[in-house]
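Excluded from the complex is one protein chain; the other protein chains are retained at their positions.
On to subunit A.
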Amino acid sequence: MESDGLVMTNSDRDALDALRAGRMAAVAGVNRYGWSYDLIYAVLVGSLIVVQVLPLVMRMPLMGGLLVLLAAVFVKWTRITGVRITGFSPRRARWVAVGLGAVITPLVLFVLWIGYKGGPAWVAPVAGLVGFAVALTGSRLWRRVYRAEMEALL
């Protein structure tokens, strides 16, 4: 039955059901990014913070290696799950990603500054641990917000 734009027809109801099913399939794909992804991602982010304290000659290759690993992990999980997500949509979940960046970036800069100033040795590992915890929590939280946002649209 064709929709006349005035009342809801059976085909419109089917369409609504299809909409829900499509969104749930997306959630199922994103759910396949599990704990292992979150842990590896958080370890790499934590390491990226810690290496900032090292001298330039050591820091640059290590940072390069960690960034390549981070990209490789992203590509690997995209292949495993069959869905690519950058974290910047949908709207509310985007703010989790922005918030994560807003915490991680100052941590990186802070440890870099500590390295230049010759500050206490314990600062970098502690900042790395904080970065690890923030990245792990942020990654889990992003998925939770994503799921909630998708379900709210149904």
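One rule holds in what follows: a residue touches a chain if its C-beta (ideal position, glycine included) is under 8 Å from a C-beta of that chain, and two chains touch if they have at least 3 such contacts; residues count from 1.
Heads up, the rule we're going with is that contacts and distances are computed from a predicted model.
Asks: Name the chain not shown, per its UniProt record: "Transcriptional regulator", "2Fe-2S iron-sulfur cluster protein", "ATP synthase subunit a" or "1,2-phenylacetyl-CoA epoxidase subunit PaaD"?
Replies: Matching "Transcriptional regulator", "2Fe-2S iron-sulfur cluster protein", "ATP synthase subunit a" or "1,2-phenylacetyl-CoA epoxidase subunit PaaD" to the record, the invisible chain is "Transcriptional regulator".
Asks: Of A:Ala42, A:Leu66 or A:Ile85, which residue touches the hidden chain?
Replies: Residue touching the absent chain, from the options given: A:Ile85.
Asks: Identify the residues of subunit A touching the omitted chain, counting contacts across the whole complex.
Replies: Here the touching residues of subunit A are 3, 5-8, 11-12, 14-23, 25-30, 78-79, 81-86, 89-90, 150.
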